[in-house]
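In this view, the complex is presented without one of its protein chains, the others remaining in place.
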Amino acid sequence: MADLEKIMKEENIVYKKTKVLTDNVMHYCPGCSHGVVHKLIAEVIEELGIQDKTIGISPVGCSVFAYNYIDIDWQEAAHGRAPANATATKRLMPDKFVFSYQGDGDLASIGAAETLHACNRGENITMIFINNAMYGMTGGQMAPTTLVGMKTSTTPYGRNIDLNGYPMKMTEIVASLPGTCYVTRQSVHDAASVKRCKKAIKKGFENQAKKIGTSFIEITSTCNSGWKMPPVEANKWMEKHMFAYYPQGDLKDAERDNPDDYIKYIK
Amino acid sequence: MADLEKIMKEENIVYKKTKVLTDNVMHYCPGCSHGVVHKLIAEVIEELGIQDKTIGISPVGCSVFAYNYIDIDWQEAAHGRAPANATATKRLMPDKFVFSYQGDGDLASIGAAETLHACNRGENITMIFINNAMYGMTGGQMAPTTLVGMKTSTTPYGRNIDLNGYPMKMTEIVASLPGTCYVTRQSVHDAASVKRCKKAIKKGFENQAKKIGTSFIEITSTCNSGWKMPPVEANKWMEKHMFAYYPQGDLKDAERDNPDDYIKYIK
Amino acid sequence: MTEEIIIAGFGGQGVLSMGKILAYSGVMQDKEVTWFPSYGPEMRGGTANVTVIVSDDRISSPILNEYDTAIILNQQSMDKFEKTVKPGGVLLYDPNGITRHPSRKDINIYKVEGVEEAAKMGNVKIFNMIILGAYLKLKPIVKIENVKKGLEKSLPERHHKLIPLNIQAIEKGMEIVNKAS
Amino acid sequence: MTEEIIIAGFGGQGVLSMGKILAYSGVMQDKEVTWFPSYGPEMRGGTANVTVIVSDDRISSPILNEYDTAIILNQQSMDKFEKTVKPGGVLLYDPNGITRHPSRKDINIYKVEGVEEAAKMGNVKIFNMIILGAYLKLKPIVKIENVKKGLEKSLPERHHKLIPLNIQAIEKGMEIVNKAS
Amino acid sequence: MAKIKGAVKVDIEKCKGCGLCVEACPTKTLDLSKEVNSKGYNYAYMADPDSCIGCANCALVCPDSVITVYKTKI
Amino acid sequence: MAKIKGAVKVDIEKCKGCGLCVEACPTKTLDLSKEVNSKGYNYAYMADPDSCIGCANCALVCPDSVITVYKTKI
Amino acid sequence: MGELKLMKGNEVIAEAAIRCGCDGYFGYPITPQSEVMETLMARKPWETTGMVVLQAESEVASINMVYGGASCGKKVMTTSSSPGISLMQEGITYIAGAELPCLIMNCVRGGPGLGTIQPAQSDYFQACKGGGHGDYHLIVLAPSSVQEMNDFVNLGFELAFKYRNPAMILSDGAIGQMMEKVELADYKPRWTDEEIEKISGDWATTGKKANRKQHIITSLELDSEIMEKLNHKLQAKYKKMEEEEVRYEEIQCDDAEYIFVAYGSSARICQKSIQIAREKGIKVGLLRPITLYPFPTKPIQKLAEKVKGMLSVEMSAGQMVEDVRLAVNGKIPVEHFGRLGGIIPSPIEVVEALEQKIIGGK
Partner (left out) sequence: MGELKLMKGNEVIAEAAIRCGCDGYFGYPITPQSEVMETLMARKPWETTGMVVLQAESEVASINMVYGGASCGKKVMTTSSSPGISLMQEGITYIAGAELPCLIMNCVRGGPGLGTIQPAQSDYFQACKGGGHGDYHLIVLAPSSVQEMNDFVNLGFELAFKYRNPAMILSDGAIGQMMEKVELADYKPRWTDEEIEKISGDWATTGKKANRKQHIITSLELDSEIMEKLNHKLQAKYKKMEEEEVRYEEIQCDDAEYIFVAYGSSARICQKSIQIAREKGIKVGLLRPITLYPFPTKPIQKLAEKVKGMLSVEMSAGQMVEDVRLAVNGKIPVEHFGRLGGIIPSPIEVVEALEQKIIGGK
């Protein structure tokens, strides 16, 4: 133990909580992916040195209180409308870094139109999309991304295609829009994925400086409360079932399409 | 002339207005595509003998008065929400034929979420989508599908990507959803295309009897008032410019994906 | 002085812009004016009308049931507005396309062959200016130089070269208007 | 007879379902009852409480500021609800996890080692039934057979086999409750 | 050989003079009249009645469904 | 050869005992304690302090950012 | 007597819907009313009565699904809470304009904005005056017990169909989350096609039979003369409701010198307040509006003839009090007392407010 004390010295620190995270205890359930993603965003903001230039748009969902944890300016959007807030914020303050942070209910269900159109306009923002296949905040109802057969409080016998339709791949849709420059699907269930995810988030923010369109980062996540599984088990279930339907990795990583391509159509 | 009178006899009729069209004079501008599509829908309803079983959902847009022309029961939906009306109508009366009829502003702008989700749920309905790249009814404003460079009353200097984003290919998006069984892009600018379009509409209605998902039929159209072109010229312009960006033909024609495919993901 | 006018005809006949020029001329002559159009969905065709009020005083209601003058350019408008002219008021119309001519005895009825004359002048677009001229002959509420100024104000710069033609049309209208039998 | 009770503890301690069983037992005994929970966003953890009223008469307000009995299962609840017991009323608590014990002199304070006893009985889930038993010993407002009926009504069929164990726990609670010094 | 002969009847009052039928006719049978109907539209008519083959193209494209097509063999 | 030695400090009061760090540790250094903190969570601790290599995997996956990682060469 | 149960107000809404032969429910989750859809989904009525239950993509979609279903002459409903109900305002006015029957439950939470999930009564104006545009009214029922949550589902549908008008149950988090004894209604079968034909056969979009005209559901009319007539027709309907459908309860009003006017949860609180006040010797009674629209104007006017003052008790900054004042029209003092932000007033506070604002009032 004396040994440990020797190691635990300021100069030996290789990892500690970024200062861009506040000291508030997060209200999330133990093991919730939201916490990990918050940390990554905070670290990226710290590394890029843009704490004084970043505006976050939080959603209605479990991450409604994101503003209590990441120490930047925030707007708490109405359910599903974060892309609208972000659009105006970025267009009015083009030199700031603007990102939205939304759950799957928020982004893909009630806010599907705002998501689609912000991406289609190629708003120069970063969109973070926490896909935990569930409405966490309201008590585990079905989300658009809930897998077939998954039990939720509104699909107590499992999601059924005839009744509820198909799990929606919003990220694939968004990738098909010329307005997006970078679309990727990440996760934070182990150390390697956490590192990859952070890189993706960083790239999403850096793209704003390049002004090349919308960066869209899905993070396939767990909601262990909604899934009614312990956190570790939830991660394993996610790897096995969610990744099959929501394949991980970049869907698109391109400079924005040349506007001339479009103008030629009408000439 | 005596000659003509001899020909113009009841028994020699090879084409006449279907009785499913009312005698009301349509309020559309001369040459408007809406009129042609109305006729085709009416003919299909007559041919299938389903006038007493068909419920149309009209949009807010120039075709707001569709109920004055096609002699069936109609619901006049709120702007963009026809898929919601259609969803409930079909689910509550599964033996009826239910179709929505929507413009590009209605279906792809304000109603984007309802469109996406009805198709994603695979509602057993037929959706008719009149893409005239314009808000006809309100005076020729930009629609989501307006081509780059096109002048409208809200893009008086031409649609510009930075300001207004990209022309949206809603039909391609909808085709990517497993809920749709038949997705096609048609037009009605000449006799051949009219015939093809009618077949497509018929198929869309027939699919309802097969219960295999959503049929989605885009009709690339003109709005000569909004485009400020005479009808014939508008058709030519459409062929030249619209078809390049909105390629004609079937995007998807498949039996509905086997639900088992999805269930396997969670086993 | 308060002059309350309705101008009514088909869309596309320049009804609204004629009203606008009249209103702008009023502004140039330091009068109070209001211009209130009928409006509807944007489909082509149908009728259009505009209420113009020119007055020395603050104008209360911009919308009226009775008019000092009705300028009528098609049959539907005749049917609708003949009865709204105040007794002793003026009804000015272009007989082209009119099947039922006005019949009131308690008002002053004038005709102007605007369509015909515009065709003669080789520019159907100035039809409405001929009508305006006819009106101004009957009710010289604004001076011609203020109409010129009104045209300058209301037309975009690039159309200013057409002002002389417009003035010519107005003068023609003043010339050819005459009392209906 | 009207008995106004607050039951308060951590989420997950079975606070709400204990209240529900009590309320259902009241129904079985032909009483009027209300059950009103605290509710919040669905994140795990945090405190939970429920107000249960059992009465012979129509119940007016289901929400109260003062109670005949407070059943308290964690420190936060102690801090919040000790003061809400009516003078002469009952405060029943499980000392497990309690750091500041109740101190009022004008109320009757009872202890029951529910957590400990449940562990002894080999099933931590019946903790809340032990507490309920203790309460019913102090305030026999419903007969045990009606509690049994209440359990039958409130538990899904597939859990009916657990009813005997629950009754056992209630009886244990009745046995071990005692007045705090 | 029997010759195919066609004819069309245009509901003049309802025709809006859009000209789509004129464009669609493969035999250049139709044209827009100089006259206008009561709505002010230059309606379509058979400018060259002999050449009509009754193919119905005109009727197919007519947005206002005002064309009836006849065909016979002579 | 210098040996790499690591250590982690867990902010016990803020740990929620989710166990993700335990799972993420390649050296099985961590475990959840039998004790609970004041919120009732079984917090994480170094069950086998010697095996820690300071890789920070635990800290990376911790949703509540309560782990500080130290590393040194001995 | 029907089946006796102990249930949450929200659960009862679901149960009552199934039992009264509701054809379709369309909703979107929101606290504190998500139990309605959850209960329905667990009950799977589509396998028994054939009722359709669908989780929509949003409240906007929900209300327009209701619009579609109601157009077919079906008994359809949605439920939500304040922010969701605000999103429905366009749809609601379409339904009112097209004169369609349907049932909407608003389990009110504190506002404005995202606010709090705790109970409030601050959507009274929205429900009763018109949150949407144009001159229209909803039939608004205010339950103050779980039993009434049950009863008003059936009553709401009955009134909705009687008047071809949307009906709203204005509940709140307290009534929705509370469990009470409830006597459930017996099962009524869903209407058959023939019954729908009889009830709504002259307007519902069920497919145009050869022997009848088209049925067109719309609220559009560009001809102002006709549009005005349609509006007068609506107004005549509202007038009829005001004459025939007012519902209220009077508690201890006979000898009262003062009156509480309160609905829903507040009315429950006031019952306790009456007890407390009367113990103090203050003779106070309660007028509990059951229909908020049509509002019990006449009963209040009558009481105003004989009492000294009224206190409108609402969990809002003062909304219903305007209707009380409009009824009383200056005859006696009328004041408002309320708590905000999701706080339920205590019975004692209410008595104190009566003493200060009315009895000791200027």
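Should a chain be cited, it is by its letter among A, B, C, D, E, F and G, assigned in written order, with residues numbered from 1 in that chain.
The rule is short, and it goes like this: contacts are C-beta pairs under 8 Å (C-beta built on N, C-alpha and C of every residue); 3 or more make two chains touch, one makes a residue touch a chain.
Since we're looking at a predicted model, the values are computed, not measured.
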Self-check item: For the chain not depicted, the shown chains it touches
Solution: A, B, C, G
Practice problem: Consider the whole complex, including the chain that is not shown, and state which of A:E46, A:E76, A:E206 or A:E233 touches that chain. | Solution: A:E76
Quiz prompt | Residue among B:G56, B:P83 or B:P144 that touches the chain left out of view | solution = B:P144
Quiz item: Out of G:G9, G:P101, G:G131 or G:P289, which touches the unshown chain?
Solution: G:G131
Quiz prompt | Where the unshown chain meets chain A, residue by residue | solution = 51-55, 57, 64-65, 67, 71-78, 81, 84-89, 91-93, 96, 113-114, 116-117
Quiz item: Please identify, in ascending order, the residues of chain B that touch the omitted chain?
Solution: 60, 64, 76, 78-80, 105, 109-110, 112, 135, 137-139, 141-142, 144, 153-157, 163-164
Quiz item: Tell me, which residues in chain C touch the chain that this view leaves out?
Solution: 20, 23-24, 27, 32-37, 39-42, 59-65, 153-154
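One rule holds in what follows: only the chains that are shown with their structure count from here on.
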Self-check item: chain G reached from chain E - shortest hop count over touching chains
Solution: 2
Quiz item: Which whole number of Å gives the spacing of the CA centres of chain A and chain D?
Solution: 42
Practice problem: Could you grab the centroid distance between chain A and chain E? Build each centroid from C-alpha atoms only and quote it in angstrom. | Solution: 60
Exercise. Any chance you could list the residues of chain E touching two or more other chains?
Key: none
Self-check item: Set of chain A residues in contact with two or more other chains
Solution: 28-30, 109-110, 112, 137-139, 144, 164
